[in-house]
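A single protein chain has been omitted from the complex, and every remaining protein chain is retained in its original position.
Per-chain numbering from 1; labels A, B and C assigned in written order.
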Amino acid sequence: MEYKGVEVENVYCECTDLLTSRVLLTAISERVAIQEASFLSGFSVITAAPIQACIDRLAHPSETPDGRPGVMIQFNIPASRGGENFEKEISNRLFISPHLPTCSLFNATPKSQEKFKFSVGEKLRRWGDGFEVEDEAGGREVYRVPVMTGEMLVEKSFGVCKGTDAALEIFTEDQTSSIVAMERAANRIFNEVDGAAIFCFPLGGVVGAKVGGINYKNERLTVNHLYCPTIKDEVPDTKVPNNAKSAFEFPIVGLDEDAVKKGLRGAIDAIATTPGIKKITAPSFGGRWGGRKIFLNEALRI
Amino acid sequence: MEYKGVEVENVYCECTDLLTSRVLLTAISERVAIQEASFLSGFSVITAAPIQACIDRLAHPSETPDGRPGVMIQFNIPASRGGENFEKEISNRLFISPHLPTCSLFNATPKSQEKFKFSVGEKLRRWGDGFEVEDEAGGREVYRVPVMTGEMLVEKSFGVCKGTDAALEIFTEDQTSSIVAMERAANRIFNEVDGAAIFCFPLGGVVGAKVGGINYKNERLTVNHLYCPTIKDEVPDTKVPNNAKSAFEFPIVGLDEDAVKKGLRGAIDAIATTPGIKKITAPSFGGRWGGRKIFLNEALRI
Amino acid sequence: MEYKGVEVENVYCECTDLLTSRVLLTAISERVAIQEASFLSGFSVITAAPIQACIDRLAHPSETPDGRPGVMIQFNIPASRGGENFEKEISNRLFISPHLPTCSLFNATPKSQEKFKFSVGEKLRRWGDGFEVEDEAGGREVYRVPVMTGEMLVEKSFGVCKGTDAALEIFTEDQTSSIVAMERAANRIFNEVDGAAIFCFPLGGVVGAKVGGINYKNERLTVNHLYCPTIKDEVPDTKVPNNAKSAFEFPIVGLDEDAVKKGLRGAIDAIATTPGIKKITAPSFGGRWGGRKIFLNEALRI
Partner (left out) sequence: MEYKGVEVENVYCECTDLLTSRVLLTAISERVAIQEASFLSGFSVITAAPIQACIDRLAHPSETPDGRPGVMIQFNIPASRGGENFEKEISNRLFISPHLPTCSLFNATPKSQEKFKFSVGEKLRRWGDGFEVEDEAGGREVYRVPVMTGEMLVEKSFGVCKGTDAALEIFTEDQTSSIVAMERAANRIFNEVDGAAIFCFPLGGVVGAKVGGINYKNERLTVNHLYCPTIKDEVPDTKVPNNAKSAFEFPIVGLDEDAVKKGLRGAIDAIATTPGIKKITAPSFGGRWGGRKIFLNEALRI
């Protein structure tokens, strides 16, 4: 099929079940909040790190418990790894937040989607070494934990919901089209799709991989050679269009399938309207990544 | 003593021995290189993460093996944890780099300071699943590893040197002075001090901690209550000046003690010339952090 | 009166009538659109420049005629200078836009507020030297003007409405509070108040002035000595609070009085919740700036 002049292959994204907790980080200014959310969500692709942390959107002062600007971050792991593992890994990651100047942390997982809660506040309050106090802020139960710049407010418990994910594969004219297209798609989701989140903010795109190797059998992860333009002449069953010299994967996570579909739709629109796009498709992992499917035409129809 | 009108307490910074490897990340543009270096060095304070990753400086195209703009990152762990552990943790962290669009990695540890080498290239080249090739770039032995956006060049081996660190403690009028002072100090080191590096780029400052707890004895890390303005009225032996409502720690790592001293000097100058600074000192951990000492007057004299 | 713990003096802002045209600039990416809108709106305070150009807000691809990201800019002059003068000055300013890579220009003045139209397209299309063509884009009549990077779309005519303005005066602890407070207020209006716009994006604040001089009688504009903390000891009738070492003016323009009121409210909230704010008031020009009044309590009540 074609969308705004670009070929979109009607394949499906493989979606896996995630355990997801959306966390609101507020700070003294929007810029500081963005910098700290970026630091907190760095090094966070599940293939190399124990937990993923993806930037969802800005939270305006009118909607934050402390009236300061903030950023929402989706922390997630594959659901198959279990809730206990999730609690351990997110607690470990959030334990860096008392180091972040002026930051506070609140729950931002919608109540309606909450599967269970975990008490991150119980762990983080101990940073206060007995000087922390219980309080209330914007209707939330929080701890006021003394830190060097002032006080960190931490909500007592955070919700966890069943999130999911999906990824696009995009073939492009060259690296410049890849870079501009991923920037546009990332901005679209950050600005317009509540509940969908991106990696490596503000870049958004990452370079994909395949599970296992065809030559290096023992590797956990190698280049997705079927989709890699650089070696298309060496791969007989390559899926790379003739005229593509670059490609990138654009992964999206979301609080639910609906958010991911809206994210896919926004990303496809942003990418298709960037010059130099040769084809939009989705990587196939033969069901090894996720059992559920979102077809691209389905995503575009929402 | 006084420096540019601000009281500087002549105490010493506790410096620990580090194993440090400086890595050069290049990309299609300076902006993309900065974003990817930030992502790669996120979540990286040793108190919560297994390895530290600190931003050193821009590398101009005229000095990079592939003629593209780049950023230098110092990866480090306490030397006491051993070389084997360092190799494992830095390899694990760098394994996320094939996901970063258009990025390449080169050794940037000065030859003259090199203690040993490790072959990160051997691990990362396997991402190529047999399609990678050996080559030479700008006089370096590299692997050309096919990735989705094109090729990632990875130098075969990276040097490791004996790095070190230090931290300042700054008392300020309020959070706005803290934020502006840390931004200025971070910029100073990023722009002017080769070999010194900062955390949480581009913020630079972090909120300090103490080892252990006085009330929560089993905690590994808690608020440095003696230096914390928020609770100064509850701490009889507080070291917080009367007029300070905020404080922050400014940690620096470096390729050697000289780089750290130059970093301290630049940071002190940047901080002292920011409005609202009440006192500059260094946190004392009673020798539990590091055995070597840099007195602040020594740092200022360089 | 007090707002969130900060003294707000219940004086009035002097509002003058403006001729305002809101222009939408779109570009290949959000970042490029912001950079070009900043360039186009630089050097634009009416006290030194012939026309003001203030950044209103992002325009998302879903609301732009060409489906690309954009920024809305409010061009304005005092209404007393007349429509002819406005057309001349805005045409002159927009004549720089064919130099801006990938940019297009559309009318963004709401139809309901339009007082008259002017045909900027007629002037800008002539850049095409006869190679331009008439067309339609997203329901708008446009010219497709060939430029080096591709095509610039320019809507044929732009609406002009009766805008207005207002300014706050803020006394602060020191320059760091001033800088952080103006950044927060600017972000608030940029992100949350459609129809209100700020100067010197993304800084937002400017340093105020008074009309005329008390010592230099022939000067058109001099320091507002009554509000200037630096010389408070030399000015017997100073209005500067004892504890203030810095101050700044925060001017806002809007498509109508309602937008300006919402802007004032957002700015006051953002400023009042920044550390180090001593007092929020409004500069008085004794009616020499504008005849209409918005009292601060009125703005806060909206």
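Here, contacts are C-beta pairs under 8 Å (C-beta built on N, C-alpha and C of every residue); 3 or more make two chains touch, one makes a residue touch a chain.
In this text the structure is predicted, and so the values were computed from the model without any measurement.
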- Neighbouring displayed chains - absent chain, whole complex: A, B, C
- Query: Which of these, A:Pro50, A:Pro110, A:Pro241 or A:Gly276, touches the one chain of the complex that we don't see?
  - Reply: A:Gly276
- Message: If I consider the whole complex, including the chain that's not displayed, which of B:Glu14, B:Asp129, B:Glu183 or B:Glu219 touches that chain?
- Response: B:Glu183
- Note on the structure: Where C:Val8, C:Leu24, C:Val71 or C:Val147 are the choices, the one touching the absent chain is C:Val147
- Item | From A:Ser44, A:Thr164, A:Ser177 or A:Ser284, residue that would touch the chain that is not displayed | A:Ser177
- Identify the residue among C:Arg22, C:His225, C:Lys239 or C:Lys262 that touches the chain left out of the display. C:His225
- On chain C, residues whose C-beta touches the chain left out of the figure: 28-29, 32, 35-36, 38-45, 47-49, 53, 92-93, 95-96, 98-102, 126-131, 145-151, 175-176, 178-179, 182, 200-203, 205-209, 213-216, 219, 221-225, 227-231, 234-235, 245-249
- Residue positions on chain B contacting the omitted chain are 4, 28-31, 58, 60-62, 67-69, 180, 183-184, 187-188, 191-192, 269-270, 273-275
- Item | Residue numbers in chain A that touch the chain omitted from display | 173-177, 179-181, 245-246, 274-276
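As a convention for this text, only the chains that are shown with their structure count from here on.
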- Message: Same residues or different residues where chain A meets chain B? The copies count as same if more than half of the interface numbers are shared.
- Response: same
- Using C-alpha atoms only, the most centrally placed chain is A
- Item | Shared interface positions of chain B, touching two or more other chains | 175-176, 179, 245-246
